[in-house]
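Only one protein chain is missing from this complex, and each of the others stays in its spot.
And then subunit A:
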Amino acid sequence: MRVAEKVTTAPSPQPGTGPVAGRSREGSLRRRALDWVPRLLGIAAILVVLEVCSRTGVLPRESFPPVSEIYGSLLGLVGDPGLWVEIGRTMRGWAVGLLLAAVLAVPLGMLLGASRRAFQMSRLVIEFLRPVPSVALIPLAVLVFGVGQDMKVFLVAFACFWPILFQSIYGVQDVDPVARDTARSYGLPPLARFARIILPSAAPYIATGLRISSAIALILALTAELVVGAPGLGRAIVVSQVSGSITQMYALILATGLLGWLLNTVFIAVERRLLRWHPSHREVAL
């Protein structure tokens, strides 16, 4: 039945945030704070090693500037509106592409999940299209859409379409039959069953699809900028590299990393709020 491996609905469990029976909220907050100590220590250790390697010449300094300088450069860029313009361009490609993918993939996925026949009819086409790496479509995208924002949006949307589609299919296929029967036995008409039962059941799957796609969207937006030269953070990285501002190049790479981390954090936080009923987000256990 299922055409691809299933992606877990839940975000990976974070230590200290799981169900802790009988503990107060403050207790779990303190545990969470304590969990951060080893993480921060790990990060600090890596930064110190890198700094020392660069300063002592273990790593060639012209290609590996000291971390402190990279952070200094990033801090300098934060005050520069130019960086925010580039982030805005990247994020626009990210947002429009992701939105387009979601608007197309969620309804289609729900249809394919609900109808066995539609699923079987489309299966081969999907199996054929899905493994095509988005980057392989870059020449085509440039040919059709040019080198600007439209090309970027197309690549992002194509890549994001698949995870959202499959999560939507699984979400609908995984609706509990007892819940379906319950709604039917109480005489809910089909549209009400969709809104009250199927959509909420599938929501955690779709949310996971969106979160995965958010990361993919950022990668594709940057790829379009790096490879083709569409305006955005990716192109700014290339420009820094070509013009020999290696420290700034690292600072921009760091900025993309922080951007990806921030997006993921926001998605997880929104999921936690909206899906607090789902077993992976419940805070109390009996």
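The working rule: a residue touches a chain if its C-beta (ideal position, glycine included) is under 8 Å from a C-beta of that chain, and two chains touch if they have at least 3 such contacts; residues count from 1.
One rule holds in what follows: contacts and distances are computed from a predicted model.
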Chain not displayed: protein name in its UniProt record ("ABC transporter ATP-binding protein", "ATP synthase subunit a", "Dihydroorotate dehydrogenase B (NAD(+)), electron transfer subunit" or "NADH-quinone oxidoreductase subunit N"): "ABC transporter ATP-binding protein"
Which residue of A:Leu29, A:Val103, A:Leu140 or A:Ala192 touches the chain not shown here: A:Ala192
For subunit A, the residues touching the chain missing from this view: 176, 178-179, 181-189, 192, 196-197, 200, 203, 277-279, 282, 284, 286
